[in-house]
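What you see is the complex with one protein chain gone and the rest in place.
Let's look at chain A:
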Amino acid sequence: MNFKLILNIALHLLQARLKQTVVAAVGVTFGIAMFISLVSFMNGLNDLLDGLMLNRTPHVLLYNEIKPSANQPILLSESYKDNANFIRSVKPKDIGKSIYNSKSIISYLKKDPRILDVAPKISTPVFFNSGTIEISGLINGIDIRAEEKLFKFSDYIIEGNIADLSQNNSIIIGKGLADKMLLIKGDIIKITSSKGNLASLKIVGISQIGIAEIDNTMSYTSLTTAQKILGEPTNYITDIQIKLYDMTTAPAVAKEFHNKFNLDTIDYRTANSQFETGSTIRNIISYAVGVVLLIVAGFGIYNILNMMIYEKMDSIAILKATGFSGNDVKWIFVSLAIIIGLAGGLFGLLFGYIFSSIIDIIPFETASLPTVKTYPINYNPLYYIIGITFALFTTTIAGLFPALKASKIDPVEIIRGK
């Protein structure tokens, strides 16, 4: 088949109905542009929200959960071994929140090639005393260097410096907490631990993560200060936070470490399943809207090609009489559709990129997200590939039906019909 000639004929037919073809192509352009900007924006938003979660969450967390012992005394009894035993009022066993042998576990984990880094943490509930009022909250004792490396903690410090935490008896408190207790940087805060120990700590910074619940209760101090408040030795650690190179392996790694260290483990996915659901639904919405727009554009193309076929009946008849087969005629109209789809699609990508860039510079300042200044956009090339593929797909399908009709036109009927 002579594709150059077929393309040439298609282009000439197209020129004859330039206005309609442009309208058809603009339909595709609009569909693709909207699809690209919508998907980029939605995914930018998803990334932002996921980041909010992922930046704070370790991929795998090792800790001791408070739970009843799995082996109750009755199970050891020979005489009741074969019976079904019902035990009521079981109380959880106090194995302590401390991770046993934490130092050797951490040094073992640091050698694991899958692991980016490990950050030990002490998490403990405390009361913040302000005059006669006691406000419950949490203290996280953190390894400053590791915490900064894994979670970019300094992004969330709105006042003060994270390095100041290395001073003895210093603390960084959440913005909500500071507002509630009318405290500013440099003030002294009194703390009562769950064991009744009292401590006075100097506020060296204020943090804001953007989630009110956390900012109202959370405070940060160094590992050693936390150990001192609790009156525990220097190997006392309640959590080991792990970041992996490949976060998708987190569930498997969590399971492996659970068996290996006999510790409770949780991966980021299980801990934050509601985020996944939100992202998935937002994705479905943006793809659905994009697909609908393109289908509408497809109908436009179908219409115009159909009209063109009725107008060009004579030309089709003479092409067939002079030696073009039905197949050739089909390809003429399919290539017409592809030309419209390709031109419209490419312009759609361009406009989609322009629209995304415009959204990207619109200011978006919110108190809860200190690091975000404009609306988020994800410029993933994959969306552009999906866009152009889908544009070509719908236009080809839309062109195929009229093209098949044209290929079946009987020239005799048209020539005789005059």
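In this section, a residue touches a chain if its C-beta (ideal position, glycine included) is under 8 Å from a C-beta of that chain, and two chains touch if they have at least 3 such contacts; residues count from 1.
Everything below uses one rule, namely that contacts and distances are computed from a predicted model.
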{"item": "Chain excluded from display, named as in UniProt, from \"Multicomponent Na+:H+ antiporter subunit E\", \"Lipoprotein-releasing system ATP-binding protein\", \"Nucleoside ABC transporter membrane protein\" or \"Sarcosine oxidase subunit delta\"", "value": "\"Lipoprotein-releasing system ATP-binding protein\""}
{"item": "Among A:Tyr156, A:Phe275, A:Phe324 or A:Phe347, residue touching the chain not depicted", "value": "A:Phe324"}
{"item": "Missing-chain contacts mapped onto chain A", "value": "2, 5, 12-13, 15-16, 314-315, 317-328, 410-412, 415-416, 418"}
